[in-house]
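Here the complex is missing a single protein chain, while all its other protein chains stay put.
Chains here go by letter, A, B and C, matching the order in which they are written, and residues are numbered from 1 within each.
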Amino acid sequence: MSVLAYGVVAWLFLIGIYGVVTSRNLIHLVVCLSVAQSATDILLLEIGYRAGGHAPVFVNLPAHPGPAVDAVMQALALTDVVVGAAVTALLLALVVQVHKRAGTLDPDQLRATRD
Amino acid sequence: MSQAVIVVALVWVAAAGTAVVLTRDPLRQAFTAGFFGLALAFFYLSLQAGDVALSQIVVGAIALPLIVLLSLAKVRKDRE
Amino acid sequence: MSRRARLVFFAVAVAALAVALGVGLAGLPSFGAQLSAYARMLNELAPGQRHVTDVVSAISFDYRGIDTLFEEFILLSAVAGISVLLRPLSDETRRLPQDKAPDRTIPPPSPAVWLLAVFLSSLLLLTGIETVTHGQLTPGGGFQGGVILASVLYVVYLGTNYVTVERFQPDALLEASDGLGASGYVLIGLLGLLAGTSFLSNVVGLGVTGDAVSGGTIQLLNVVVGVEVAGGFAILASEFLDQTSVIRTKRR
Partner (left out) sequence: MDHFVSMSAVIPASVVVPLIGAALMAGFSGQLPRWARDLIAIAVAIATCTLTLILMVSSAGRPMIYWFSGWRPAGGMVIGIDYAVGPLGAGMASLAGLLVVAALVYCWRYFDGARGRYHALVLIFLAGSVDFCLTGDLFNLFVAFELVAVTAFGLTGYNAGHPAPLQGAINFAVTNSLGGMTVLMGVGFLYARTGSLNLAQIGQALAGRHPDGLVVVAFALLAGGFLIKAAVVPFHFWLPDAYGSAPIPVCVLFAGVLSELGLFGLIRVWVTVFSGLAGGPGPRMRAVLLGLGIATALVGAVMALAQTQLKRMLAFVTMSHLGIYLIGVGLLTPLGLAGASLLVIGDALAKSALFLGVGVVQHQRRSVSELKLRGRGRGLAITGVTVALGALVLADLPPFVSSDGHALLVSAADQAGLPWLEIVIALTVVLSSGAVLRAAGRIWLGWGTAESPSPDAGTADDSGDEAEDRPDTTDPAASDDGPEGRERSPRPSRAPLTMVLPPLALLAIGLGLGLAPGLEAHSAAAAAAFSDRAAYAAQVLGTRGGPTTASGRVAAAASHAVSAGGLLTDLGQVAVALCVAAIALDRRTVRLRRALATGTEWLRRLHSGLVGDQVTWLVAGLALLAALAGVALR
């Protein structure tokens, strides 16, 4: 179980980066980056998970509910979701403009900053 | 029980994430990305993280795919 | 690097990084086995101390409230950055689509679409407000509710017409709500300083746990975040929509 759970984190992070490196389209590239980013949220929530734990919402619970899962990691993941959305949207705005100015979306055709 | 749900969700997330990366056409990718967002939300729910799951739905399955689609529309229009 | 050389180099590098990540992940406690003392303490204390039922909201807006303050400004900066990037440049014009055929009037949407839009938007409005204001009780809060509220505007667009709504120029209002929400967070934080304690201290009456009004500043902060996020996401979507519908490059 641990291997699967943590393996998915490494897998998504690395395959997201693979997508970034091999992408031929900037919109595709940005979405791949967001896949890598979701790996970090998954890691945080998995670290905060407690087997059999209930959600950290203390309402309508049975008499002996047992422990709740880690609310701290959920709060951090919440922040990270917002950060990820902000960065993705900003990147897409850049992509829209670069297409206007460079006439292409292929990252390997963008040569304005070549040395 | 919950263990089984988590395993299913994990496999779904991994598969959907891979599909997003391997879908090279951005239009189709916007839809796989929405699907991936749903998978993530389901997985977060199975980890008892309702707040994060709700954020993931509104952001990952709705807002971002929408913006991707709008960007694509702009790019196509410029090409005309 | 040629694409091929890059791919080979990447394959080697990513394999090494995978090993490193694997070593790190292998050091984690096994999945689901552990709960930190910090988390256990907050789960135990938060409902009593802060009169909330959703502990995540107490952490986001009280125990670690400063994180969320900066998170809101990340969103504000992203929105401001997108507005900067997508502003009409000197070789572009803002032209509403019907300019092509000035004598044509825009057909009003069919009654069915209009009715659906009214129904959907009021439903979304209620859901959004409910999500924002019940952040301290149930999952959800200012951010999630704010995005839902922002979507109301787009249902209105669907039901009427983008151009019609655009004539009302809601941008100034949206910008104001974006900025007001963000500064509201800071101002509520200042209440703590005024009361002689710390910035962001929860100094407002906490109410009864589980009540519609409870949690003190946690609820207030959820509301201002809702206002900020609703404005921010609406601006964000409208900047992209403008690009596709009204901003054109001038012909040279």
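Everything below uses one rule, namely that a residue touches a chain if its C-beta (ideal position, glycine included) is under 8 Å from a C-beta of that chain, and two chains touch if they have at least 3 such contacts.
Predicted, not measured: the structure shown is a model, and the values here were computed from it.
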Touching partners, among the displayed chains, of the absent chain: A, C
Omitted-chain contact residue, chosen from A:8, A:36, A:55 or A:71: A:36
Positions on chain C where the hidden chain makes contact: 1, 3, 6, 9-10, 12-14, 16-17, 19-21, 23-24, 26-29, 34, 36-39, 41-42, 62-67, 69-71, 73-74, 76-94, 172, 175-180, 182-183, 186-187, 189-190, 192-193, 197-202
In chain A, positions touching the absent partner: 13, 17, 20-23, 26, 29, 33, 36-37, 39-40, 43-44, 47, 72-73, 76, 79-80, 83, 86-87, 90-91, 94-95, 97-98, 101-102, 107-108, 110-115
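In this text, only the chains that are shown with their structure count from here on.
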Where chain A touches two or more other chains at once, by residue number: 1, 5, 18, 46, 48-49, 51-53, 55-57, 68-69, 74, 78, 82, 89, 92, 96, 100
Junction residues of chain B, two or more chains touched: 50-51, 55, 59, 63, 67, 71, 74, 78
Chain B residues within the chain A interface of the complex: 2-3, 6-7, 10-11, 13-14, 17-18, 20-24, 26, 29-30, 33, 36, 40, 43-44, 47-52, 55-56, 59-60, 63-64, 67-68, 71-72, 74-75, 78
Interfacial residue positions of chain A with respect to chain B in the complex: 1, 4-5, 8, 11-12, 15-16, 18-19, 23-25, 27-28, 30-32, 34-35, 38, 41-42, 45-46, 48-49, 51-57, 68-69, 74, 77-78, 81-82, 84-85, 88-89, 92, 95-96, 99-100, 105
Chain A residues within the chain C interface of the complex: 1-2, 5-7, 9-10, 13-14, 17-18, 21-22, 46-53, 55-59, 67-76, 78-79, 82-83, 86-87, 89-90, 92-94, 96-97, 100, 108
